[in-house]
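Shown here: the complex without one of its protein chains, the others still in place.
Right after this comes chain A.
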């Protein structure tokens, strides 16, 4: 009988099925590790797995191990909703991280709100945290803030009329709308507004049209994936010498490789400290966190860190911090602790939440970067 019990226990342990009796902190995540949004979800999933392992090696939270239940929703909002339900109802997690895209986030959000489980999203749209929902937080900057950062720089350079060329994918379309919404506050006018499909192979006609528009002083390209790289190459081929701005959607070394260092030379975009980890000043508050994450991730997976993985890093840090301050695993207490987060330094910025701010970042967290000689140089 005893052998049987032992075997059964060993079997349970081997299957990774832990009964609720075990003192263990269960975190849930639904990420787009495969599918069209995998460039977001893959580094996010890798980051979470790495951090959970590191955390447990260091003794978990107050001696209790953390278990991560991770599902791959493939970027499908319908699947994300099912997985969120599963995380809450079946896996009984105490908090959810995830929603790599705005679509999947909006699906998970309703489950988290209904069941009163704290949820930290990794997606960009403003609509996730505006209006504020009690149990929903997010780590990335909003696309609105990216627009504001870019327009601040444009205004400082005396630019008044710009052309925009935006991707029609979720990211590009959302940022295009936000930029058009805030542009007036900076005394800037959009005189040309073009779009391209996410799979288009040549954007020369749109760029030619922008170049031919009277009075254009700079060009902005909201979008992610390969589109912006093609726009950048076309821009270079056409010999347009106006200041060129990209979005935070392409803030990675892979973009420079794809577009070519020549073509990307001199373009500016808002990025996070992660891109200039080696250049951060000694007294930069983010220096230690950013450099540690970069070193760990690159050692663990042999690939470059990305801004998106950084969002997951920050979400995990926020949740862990909240759990240890909540002094237990009651989801409502964790939510309260999350909302009370103050001055937590992450890779994206320094987070301070409040009852009416569930993003907790300001514009200073964005750094305006310029590409020079195939590398990133901060301009502000």
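Here is the rule we use: a contact is a pair of C-beta atoms (placed from the backbone, for glycine too) under 8 Å apart; a residue touches a chain by one contact, two chains touch by 3 or more; residues count from 1.
Note that contacts and distances are computed from a predicted model.
With the options "Amino acid/amide ABC transporter membrane protein 2 (HAAT family)", "Malonate decarboxylase beta subunit", "Nitric oxide reductase subunit B" or "Putrescine transport system permease protein" in hand, the undepicted chain maps to the protein name "Amino acid/amide ABC transporter membrane protein 2 (HAAT family)" (source: UniProt).
Considering A:56, A:152 or A:168, the position touching the chain not shown turns out to be A:168 (whole complex).
Only one of A:27, A:50, A:68 or A:81 touches the chain withheld from this view, namely A:81. Of the candidate positions A:29, A:125 or A:250, contact with the unshown chain belongs to A:125. Although one chain is not displayed, its contacts with chain A can still be listed: residues 33, 71-72, 76-79, 81-82, 85-86, 88-90, 102-103, 106-107, 109-110, 114, 125, 127, 168-170, 173-174, 177.
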